[in-house]
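Before any comments, here is the structure.
Here the complex is missing a single protein chain, while all its other protein chains stay put.
Labels run A and B following the written order; every chain starts at residue 1.
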Amino acid sequence: MTKKVKILGMVLDGFTYFSAILTALALFMIMGFVFRNGFSLLSFDLLTKDYHANHYVATLNEDESITFTNPGIDEGYFVERYGIIINDTKNLSGDTIIEVIYVEEYSPFNALNNQNDQIIALEEGMLLSRVTYEEHPTSLTNRGAYSMAEDLNNEDRVIREVMFSTVGGGIRGSLIATLYLIGLTLMIAMPFGILSAVYLNEFAPNNKLTRTIRSFIETLTGVPSIIFGLLGITVFVPITSSLTQANGSNLIAGALTLSVILLPVIIRTTEEALRVVPNEHRFASLALGANHTQTTFKVVLPQALSGILTATFLAIGRIIGESAALIFVLGTAIKDRVSVFESATPLAVHIWSMMTDEPANIALSSTVAIIILSIVLILNIGIKLSVFFWNRKRSVS
Amino acid sequence: MDKVFQIDDLNLFYDDFQALKHIDLEIYRNKITALIGPSGCGKSTFIRCLNRMNDLIDGVKMDGCIRFDDEVCNLDGYDVINLRKRVGMVFQKPNPFPMSIFDNIAYGPRRQGVKDKATLKETVIKSLKQAALYDEVKDDLNKSALSLSGGQQQRLCIARALAMEPEVLLMDEPTSALDPIATQKIEALISELKEKYTIVIVTHSMQQAARISDYTAFFYMGELREYDATDKIFKAPKLKQTEDYITGRFG
Partner (left out) sequence: MRTKSYRLSKIDSITENGLSIFAVISASMIVLISLFITLKGILPFITDNDGLGSVNLFRFLTSTVWLKGETFVSTAYGAGFLVVQTLYIAFLSLMLAFPIGVLTALFIAKIAPKNIARIFRTIIELLTAIPSIVFGLVGAGLILPWVYRLARAFNFQSGGGNGTLSVVIVLALMSIPTITAVSEVAIRSVDRSLEDASLALGATASQTRFKITLLAAKSGIFSSAILAIGRALGEATAISLVAGNARSGPNFGLFDITSTITSTMLQGMKETSGIDYDIRFSLGILLMVVILVTNLALNFVKKKVGNMHD
């Protein structure tokens, strides 16, 4: 063994170990980045709040001079003149803002007049942006909560206008859109895929036509998802717009688009599940005088259930991760009120929308990414479990 | 007679199962030694000890002594690569690499660092002649090895092993995957090769052992039951068990 050969061997082995380490590192780098940037924003509020901040401008009803007593909350600055507590906090972009922590029941801020003379309230969790006074300088956010509290407590100051807003940045709308999308897509794609698979595996003759059908379905796997998006806007959006109350992009069209993307996966997985069912079961059923339809639906299909379950998990994982096709079909407008007849952004598109904003909201995108990855992880475990139980059943029977 | 291998009290375990029990054996130079016995008796395991191919299997433990060519007991810290250059192996199913005939045979020398084209060509032709394959393939050495017949492929594997110029050639049931005519050709080849090489051959066929070997070792259930000159084993075996096996009463 020459020295050169030995060194070459060591170098090649080194590259091999190096590559494996790089791959592992890639995973940790991605997970690490997403978690580090998004974890701090993860909260129950995030899942239930609106995305868009609502801004309000209002005036006080009457300047009653009731003095309020401090309810004893540690945080923040108590404005005894109006019975509210405000505190400094940071928003998602890192700027300092003023949050309303507490509002007394009888506080005048609980019954403000907005521009349409309706009564609205300043609620806990909202942000106090600005207070203007007659003949006194305005209280601004950038001076901090302490300064604003001082101004408000000042008996000389008479409030002209109060500007406040909800926090926004919540993903409730997108979360609901995702759930609607999953539900609709599964309702369309699963029956379609399963029945197609049943036909191909149980009823179809072994001829050229069947082979053609199969190969046509297989070619769908090589089509990039953005092309399905084009299909969605040319075919599904107009169809749904004319058949339902939808007008333009809508979630149903999105579900139809996703269904086409999922067809090959569902059909392939279901066919595999059907193929694994032993022929003895089919023969036994037929020998008892059942016809082919009964055999298929009462005997074969039930045995393929765990395979179908696997297909479902795979489908859901694909739905959650899909972005390009849905960007085309659904657009990128984030909605807080979601209806299946209108467009909305599922989680993946929500990330796209935030990332293509100026400036890109990496923090909140990472938080949504954590949610997506967690769901995908759970689904993967689900797939592993269902495959495990499927194998166990096969070895027992 | 010159001993090539001296094996003393060799034991081999696959995890908890003992596959070889207290094997004492000598392999003599330039002789053909056949290992016979029923399936699972340990003869393949034994032959793989001689070129340390068992090292590749998980859970294998050995103790005892295998002395190659009067060197020290080589169960620990032995240069395995070097050993395999001097002890070659041919397997049961012909396994040529998916390369040309030339590249197959040149593979071993190339891995040892031989680059000179002329040297390689010389080695390839010489090995092919020794393996009695040259005449059949000399027109196109760049042809794929996989296009040869089963018998030719096995002779190619023999040529491939011979290209390393080993001292010993181990053969693990080399003809069991071949037809009778190919088998005959290879048996004739083996008989010729013993002039230059020491050969140890595992065989399932009693007839083959009787035909070509000088010494025969009968293995049973991991033990070496009888070992003697082939003539004696087949004409006057000492153990009844040996006689029963040879006459086909079991195994």
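Remarks
By definition in this document, a residue touches a chain if its C-beta (ideal position, glycine included) is under 8 Å from a C-beta of that chain, and two chains touch if they have at least 3 such contacts.
The shown structure was predicted, so the numbers you read here are calculated from the model rather than taken from an experiment.
Only one of B:Y14, B:Y28, B:Y78 or B:F97 touches the absent chain when the whole complex is considered: B:F97. Although one chain is not displayed, chain B still touches it through residues 51, 53, 56, 81-82, 84-85, 88-89, 91, 93, 95, 97-100, 107-108, 111-112, 144-146, 157, 160-161, 164.
By the touch definition given at the top, chain A reaches the unshown chain through residues 1, 5, 9-10, 12-13, 15-20, 22-24, 26-27, 29-30, 33-34, 37, 192-193, 195-196, 198-206, 212-214, 216-217, 219-220, 222-228, 230-231, 233-235, 248, 260, 263, 267, 275, 279, 282-283, 286, 291-294, 296, 317, 320-324, 327-328, 331, 348, 351-352, 355-356, 360, 362, 365-366, 369, 372-373, 376-377, 379-380.
Here, only the chains that are shown with their structure count from here on.
Interface residues of chain B facing chain A in the complex, by the touch rule stated above, are 81, 111-113. Interface of chain A with chain B (complex): residues 1-2, 4-5.
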